[in-house]
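All protein chains but one are shown at their positions in the complex.
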Amino acid sequence: MSKNIFRFFNKQKEFEQDILKNGMGYSGFYGDSFKRLKKNRMAMFCAMLLILIILVAVFAPVLAPYDPTYQDYSAVLASPGPAHPFGTDEYGRDILSRIIYGSRVSISIGIVAQVVASLVGVTLGAVAGYYGGKTDSIISRIMEIFQAFPDLIFAMAIMTFMGKGVLNLFIALGLLTWVRTARMIRGSVMQLKEKEYIEASRANGATTFWIITKGLIPNCLSTIIVLVTLGIPNAIMYEASLSFLGIGIQPPTPSWGNMISAAQTFISYRPLYSIMPGVAIMITVIAFNIFGDGLRDALDPKLKS
Amino acid sequence: MLSYTAKRLVQTVFVLFGISLITFILLQVVPGDPVALMLEKRADPETIAKVRHELGLDLPIYVQYLNFIKGALHLDFGTSYFTKEVVSAALFRCFKVTVKLACMSFIFAALIGIPSGIFSAVKRGRGIDTFVMVLSIIGVSAPAFWVAIILQIIFGLKLAVLPISGFDSVAAYILPGIALGARYAGSMARITRTSMLEVMGQDYIRTARAKGVRRWGVIMKHALKNALIPIVTLVGTDFGYMLTGSMLIEKVFSIPGIGKLAVDAMSNRDLPLLEGTVMYIAFVFVIVNLIVDLSYAFLDPRIRYGKGAA
Partner (left out) sequence: MGEKILEVKHLKTYFHTDAGLSKAVNDVSFSVEKKKTLGIVGESGCGKSITSLSIMGLVEIPPGQIAGGEIIFEGEDLLKKSEKEMSEIRGKKIAMIFQEPMTSLNPVFTVGQQITEALMLHEKLTKSEARKKGIEMLKKVKIPLAEKRFDEYPHQLSGGMRQRVMIAMALCCNPDLLICDEPTTALDVTIQAQILELINELKEETGTSVMMITHDLGVIAEVADDVMVMYAGKVVEYATGDQIFEKPMHPYTHGLMSCIPKLDGDDTKRLSVIEGMVPSFDEMPKGCAFCPRCPEAKDICRQKMPKLAEAEGRYVRCFKYTQEWEETGNE
């Protein structure tokens, strides 16, 4: 019994040392997680779906039957048919092509917004967790304020302040979603910094910067991966909502959100026009959510909320 | 318990103060002069200066902020630049609409979400569990404004049984209520299931069964009362969110609630109205969180008596 316990501790130590040495990861740990993930059929199916969606976004020019901004005035609001599977919009643009191109907006915004959110969130979360005390309470108060601030109004204000552009949308959405990342990282760092190996490297004269970047953040890596995966669908939803309200992606650039907004006028005789972009959003968001859940279960079961 | 409440209250005040400051700063930096927007193009510089003076916009910024705080403490946010309506009156008018929508969607979400979560947990791994979980993930992942449009198409246009806009009859709130409530129903079902599953694995559930309490008796009495603690947190915060109004749903159904008020205020640079709306939303959010935190004590005797007994 006791022998086994020691073996367990030794393993744990090896793992931690390995992480310290290699910075990034411990192949055994990630290998095991991957095995667990592979067993989760739903998650693997969604992973394939995501790859497919990303491929569609990348190869949009090849896949789309028409130029998404090409206006064909002879076929305004055409009903679905062989030429236009989902019909055309009020400017005679092909809806299918616009949905295909719309994936570029959603995917890139989802990913970049999460990169922004992670940069801000991980930095502030790690600093708050590591230093504790006054620094922590200041950062925590900022997080509370951000959380209580009405999200869409905040995004609207940012967008009006900086102008309606894709780049600004990245920043606005990033600023909107960093708090959750910061919270999680703060918690993990607070726990980790009490661990012996961190104490040991501190005693050996490691600088704070080194401890945070080489010791703590790599250990939070799986948490970060999960948070990013689950944050992307969140950002996609925000983008759709903002574009729907008319302050996100501006036409003629197609985005699923602004398409639904434009389609609203025609719901009585062209229902497909508003239904299809929504289906696209839903499938993408579901795929990210299920894959993210699977990833969380595989990588970091303690994150389960 | 008392000191905890006091600490939370201080934090709440601090957060509200921070929000007022951020709103104020944001509105200062947002481009577009409200006065110019108000008077449109025909105004000459002299008139603009006059109006600016009347609105107190020529004062130094910190004086403007202090004036704003002073007013806010008396729930006086001034009058709208555009409609000339007193802001607090406009807020109250829209609140009455939003509160109806919130209640409708909350009832829908809780009535669907919580029972199906319980059922899903009890029948874990069976077909019904998978079905509920798939539905809930669809509910969580479908954009609310899109669900709203789908509902309009089906029930408003194809079946023509429910109105697709308006805000003066109960029927008018049904579709918006469902559209807004769908995602909350999904998340409630998920948290209820998780929470129930966790509780049902506890030793005291086995004790209750060993006493001869029937299966459903154990579930509805022993398990649910424990599982309720995390559920209440989520449900409470959800209701808070609903009370802050939904810009999206209100837009789809043309409902003049808090959400629409905020959109209008933002697009018109209607400073007093926007300040008032933001402060209202933040206030609801913070207060709901406070109530949820304190309600833990009523549900969990370990917190209620914990400090006193130790």
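As written, the chains take the letters A and B, and residue 1 is the first residue of each chain.
Following the convention adopted for this analysis, contacts are C-beta pairs under 8 Å (C-beta built on N, C-alpha and C of every residue); 3 or more make two chains touch, one makes a residue touch a chain.
Keep in mind it's a predicted model, so treat the numbers as computed, not measured.
Looking at B:P45, B:P60 or B:P301, which residue reaches the missing chain?
Considering all chains, including the one not shown, the answer is B:P301.
Looking at the whole complex, which of B:H53, B:K158 or B:K225 touches the chain that is not displayed?
Only one listed residue reaches the unshown chain, and that is B:K225.
Which listed residue (B:R52, B:R93, B:K123 or B:R209) would be found touching the missing chain in the intact complex?
The single option touching the absent chain is B:R209.
Taking the full complex into account, what residues of chain B touch the chain not shown?
202-204, 206-215, 222, 225-226, 299-302, 305-306, 309
By our rule, only the chains that are shown with their structure count from here on.
Need the CA-centroid distance for the pair chain A / chain B, whole Å please.
A distance of 23 Å separates the two centres.
For a test of understanding, state which residues of chain A touch chain B in their complex under the given definition.
Listed in rising order, the residues of chain A that touch chain B are 141-142, 144-145, 147-150, 152-154, 156-157, 160-161, 233, 237, 240-241, 244-245, 257, 260, 263-264, 267-268, 271, 274-275, 277-278, 281-282, 285-286, 289-290, 304-305.
What residues of chain B sit close enough to touch chain A in their complex?
11, 14-16, 18-19, 22-23, 26-27, 29-32, 137-138, 140-143, 145-146, 149-150, 152-153, 157, 191, 194, 244, 247-248, 251-252, 262-263, 266, 274, 277-278, 281-282, 285-286, 289
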